[in-house]
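Let me give you the structure first, and then I'll get to my questions.
Right after this comes subunit A.
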Amino acid sequence: MWLVNSSVGRKVVMSVTGIALILFLTFHMAMNLVAVFSERGYNAICEFLGANWYALVGSMGLAALFLIHIIYAVWLTLLNRKARGSERYAVTVRPTTVEWASQNMFVLGLIVVLGIILHLTDFWYHMQFAEIANDMVLAPGGDPADGIALMKITFKNPVFVLLYLVWFGAIWFHLTHGFWSALQTLGWNNQIWIKRWKCISNIYTTILMACFALVVIFFFIKVTFLGASI
Partner candidate 1 sequence: MDKNISFTLKIWRQRGPKVPGAFKEYPMKDIPGDTSFLEMMDILNEELINKGEEPVVFDHDCREGICGMCSLYINGYPHGPATAATTCQLYMRRFKDGDVITVEPWRSAAFPIIRDLMVDRGAFDKIIQAGGFISVNTGAPQDANGILISKKVADRAMDAASCIGCGACVAACKNGSAMLFVSSKIAQLNILPQGKVEAGRRVKAMIAKMDELGFGNCTNTRACEAECPKSETIDNIAFLNRDFIVAKLKD
Partner candidate 2 sequence: MANIDSKIPEGLLAEKWSNYKAHQKLVNPANKRRLDIIVVGTGLAGASAAASLGELGFNVLNFCIQDSPRRAHSIAAQGGINAAKNYQNDGDSIYRLYYDTIKGGDYRSREANVYRLAEVSNNIIDQCVAQGVPFARDYGGTLDNRSFGGAQVSRTFYAKGQTGQQLLLGAYSALSRQIGKGTVKLYARHEMLNLVIVEGRARGIITRNLVNGKIERYSAHAVVIATGGYGNAYFLSTNAMASNGSVAIQCYKKGAYFANPCYAQIHPTCIPVHGDKQSKLTLMSESLRNDGRIWVPKRIEDAKALQEGKLNPNDIPDDQRDFYLERRYPAFGNLVPRDVASRAAKERCDKGYGVNNTGLAVFLDFKYAIDRLGEDVVRARYGNLFDMYEEITDVNPYNNPMMIFPAIHYTMGGIWVDYELQTSISGLFAIGECNFSDHGANRLGASALMQGLADGYFVLPYTIQNYLSDQIQVPRFSVDMPEFVAAEKEVTDKIEKLMSIKGEHSVDSIHKELGRVMWECVGMGRTKESLEKAVLEIDKVKKEFYSSVRIPGNADDLNVELDKAIRLADFIEVGRLMAIDALNRNESCGGHFREEYQTPEGEALRDDKDYMYVACWKYTGEDSEPELIKEPLKYEFTEVKTRNYKV
């Protein structure tokens, strides 16, 4: 199976799962933005994405994407370390055309994974999982679909706000490289397109992560300074 046996195939798996995850993030960001404009609308979406069969299938698919992306990342990193050899250079310089992110994708990925764990315990555990386990004690105010409440509780704490912003930063770095890199791996690139893709990568990722950050900051301000009820 070439997706497992060949170096290019392995990269194709990283690329395809990566693009799928970017699409997921885009969807997630759009959903979060709703919370800024309409708390009721947001909760309606939470309700819609509860423990329904389609939401569960979607979640499992998503989990699979993450897992494949992470497993391949670890595997590729190990292979590449081996290929590099045991002896390291005493002096290394990063040429100007080489992005910092491109050489630190694994480290950035680790930060992203830690963020995901944090995020799952903060939100998913109290929402979809609560519903699956049918344990309403886990859910905020006994309603697993009350996402707004959870957001307010979480982002009241400036530590969480900071952690989330760091997390978003890591994702930003990860994606600015990952986006165009995925397309390069799929072969859709050349001297002209690389400039376009890099530009699109930077703009898209920046908008994406800015919107995520916006929602977090919005709720932090709303709860802390505007005294919104929890």
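FYI, a contact is a pair of C-beta atoms (placed from the backbone, for glycine too) under 8 Å apart; a residue touches a chain by one contact, two chains touch by 3 or more; residues count from 1.
These made the cut because all candidates are chains of the complex that A comes from, given by their letters.
Since the model is a prediction, treat every value here as computed from it, not as a measurement.
**Student:** My understanding is that every option belongs to the complex but just one is in contact with subunit A. Which one, out of 1 or 2?
**Tutor:** Considering all copies, subunit A is touched by candidate 1.
**Student:** Which stretch or stretches of subunit A touch candidate 1 in the complex?
**Tutor:** Within the complex, subunit A touches candidate 1 at residues 2, 5-12, 76, 79-80, 82-99, 102-103, 105, 177, 180-181, 184-191, 194.
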